[in-house]
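The next block holds one structure in the form of structure tokens; read it before the comments.
The complex appears here without one of its protein chains, the remainder shown in place.
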């Protein structure tokens, strides 16, 4: 119960920061800029939102992923332009599973909001997290490494200070850290979802530090899918709320369209999606903090179900939201399009629903128990 | 246009026979009996409905499969208890692709309604038309053959006079005819759909005549899938009509439930299904009569689409029909259950929708042209 | 946790009446004897009517404990009570609306299984629209009531000792309804079983021909019928989670059957994963609902009824593909289940009504004209 209260307080803090700094108008200004709201980022750092997953001794609050998921859900509602998924979640998770040196070197800056860190997909060439690692090679000269390769669709590449990169170090795969200054070039991508940017990163004889093995990347992916699921749940819930607000007041044929059964049932179906997504996302986050079993990857079921169900919920709710708004929902000026684009982007960012389900089948845990 | 008129006349004749002899009450009487309405069968023979696919010189009218599909559609509406699919379609198609001797020996009786012929699935053990042929062996002594094996789920086995059976004749697969008297035993199956019966047939040292090769069975399957699609279309249309009749008159909350949008949209979705099914079934039948190309199996696309789409249309419409009738639709006394059972039986009789689609993909004709 | 362990131990050691099995919310005729004995055992050990307050002899258990008990009973393959109607519907109604004499007369006998109750609400003309109940209750000069009308969809009517009746004692609309206690062996009560599409008879029609009820058989006051009826809605929600246990088992059966019949291909495997995800979501949503609080009219609980009934129906419908041609057989359990699946989205409130309720009560959309 105390946990519940603390989470409610965290939600209030997050909402209040976002209500000040991430109104739709503010979000749209950053969409037209470089897609990074530095003021909001600083404010989030200030109230401690960037270090929830960082231990206290490294400048964070060590709160846990359930708390982190609350922030993601709120960010998903507002589509605020911050590199939270890349830095506070993916990079924090990858660094937490890395060497002590790496942790103490970068996590404090990460929690303070001064170092923006991103993680590239292991399959650098495609940018897909489910394709096998490939595309970047690492060569060593003593303890120093040099990386070469092209990393596609790297989250927040244009604003990152540090890149965590999977590379083939002569037969074994390792995780490496590359400073911004050592990157050959970053090519921004014109993204459909302008509230979340990606870019291609070129490494060429780039100095790098080995910080961990492939397990760190796997851990980051697992956490990322779970936190993204919370974000998607927030997005889906926002679509439902916007739709409900609209259909209660929009009058056609002499009455609010929300009194038409077809509209009511669309909204009811959105509610079914949102409630299911919320269940899956919460359970997956809880199981990151409190693993349900002793085996190697105890949370795999909840995580992959959340990845699949929350993605599909957001896709469906974003589209229904347009449909219920009619032509207006199809305009650039209306918020509905922002969710359509975010939902589509999120559906390919860390794996597609079909890929999550395939991994679920491959886990051997389907139908093993309830 | 003349064709269209002739088909309309054929439909009228069929409807009038069925209106006399296949009311729901009459159908239910035969459901409680052996599932074969001999009076109706005789009447259908009388007006020439059994020989539409049999050449004139063998006692039929040589009308074609488009005409035959009209009869199937009407039978699908009424669920009349006759072995039309087995005899007039599957067996007629198989015999038409068989030896001249076989054709002249059995087609006249078939057209006259005096010989009931059925065709067993090549995979005798499973009863599935998509599993590879197996389960029956043929041994020859001179021109005479002896068959052994167990044939499962054979259409109208209990009333058939002649069985067309695929058997392995020492490395090559052939089609054989076995007279009723030469069958070791027939075990009737208690079918969920009591309007269409199947049985298991045991052959043991059973004398048989070789009448054709595997191509005759393939031809029969292709024709059968197409004609079954017409039957399913008729069933789906009947479900839609019954639903529309019901929701126009059933009053709840002070008005006919057909004025509720949720109910209206269920009906509209049924209409979309029925119209799509009708398009597919008609096109597939036309292409049996008038092949669209010179290759080996020109009608494969329309046939397999019809098999898939019409099956799913009937499944969906039969279920929606129950839903729209509420509790009453769930009772034994209501006709809705008859369509639920027929639709489910038809969905596994000559191949499931997923099997048809897999065959479609394997045909190499997907996306080849429009 | 302690409670659940106690329950498990009790269920392992408690004497089971001969023939006891998990017959669902209501016993069939043959289950009543074992069900009554089981209810007595539950009462003896403090597990009867868990949600009843202490003043009425209940243990006043938390929602979480009620849920855990229902679930452990499902796992152990026993019913959690003799029948839902007495403990879950009638008990709370009598506590809220009944006279002290009625509470005195009935509650203890519900708790220990001496009285089996049935529900006399639905009518042929009042299914989804309960306010349209037409059964008439006319007050006689001596203050007693004479009741005439027809009820339908009454489960256990043939075994029940008592029924809770909704009848019209006043004018049209909800305000004219009263609730009564009907001894089912009163003169004028006739029970006729309704045969369902699967051939079973779980439900009955009940004819009330001038049945005379005493003045003290009105529940609360005349005219309170609508309030009584509304108070019974949603009472089954707390046991919905236990359904997940049964559905999980039905997916396992489905997979086993598909493998046995050679139909377990990739497509069906994917559908099985989808089905399992839905059951997992039901289960996790239910746990979340319990965690979040005790209000069964809240959003999370409200979606469960729809998730449950539609998931049941869809899993049941997969049985056909799993069986292949064996789905032609009436006696296949998966075929029976497919048929029963058709009732899930109708009885206890159609899916259409449930969606409208979600839209209007949970989302606050304007009421559709009725």
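Should a chain be cited, it is by its letter among A, B and C, assigned in written order, with residues numbered from 1 in that chain.
Definition applied: a residue touches a chain if its C-beta (ideal position, glycine included) is under 8 Å from a C-beta of that chain, and two chains touch if they have at least 3 such contacts.
Keep in mind that what you see is a predicted model, and the values were worked out from it rather than measured.
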Inset, instruction - Please pick, from A:131, A:179 or A:297, the residue that touches the omitted chain in the full complex. - result: A:131
Legend entry - Touching the absent chain when the full complex is considered, from A:58, A:102, A:268 or A:347: A:347
Legend entry - Full-complex contact with the absent chain, from B:203, B:301, B:317 or B:348: B:301
Legend entry - Contact residue for the chain not shown (choose from A:143, A:171 or A:327): A:327
Inset, instruction - List the residues of chain B that touch the chain left out of this view. - result: 240, 244, 247-248, 255-256, 258-261, 263-265, 267-269, 271-272, 275-276, 278-280, 282-283, 301-302, 305, 308-309, 357, 360-361, 366-367, 370
Inset, instruction - Pick out the residues on chain A that sit against the missing chain. - result: 121, 126-128, 131, 152-153, 189-194, 198, 251-255, 260, 262-263, 315, 319, 322-323, 326-334, 336-337, 340-341, 344-345, 347-349, 352, 354
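In this text, only the chains that are shown with their structure count from here on.
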Legend entry - Euclidean distance of C-alpha centroids - chain A vs chain C, Å: 43
Legend entry - Centre distance in Å when chain B and chain C are each reduced to the mean of their C-alpha atoms: 41
Legend entry - Overlap residues in chain B, where contacts from two or more other chains coincide: 260, 262
Inset, instruction - Find every residue in chain C that makes contact with two or more other chains and list them. - result: 352, 355-356, 368
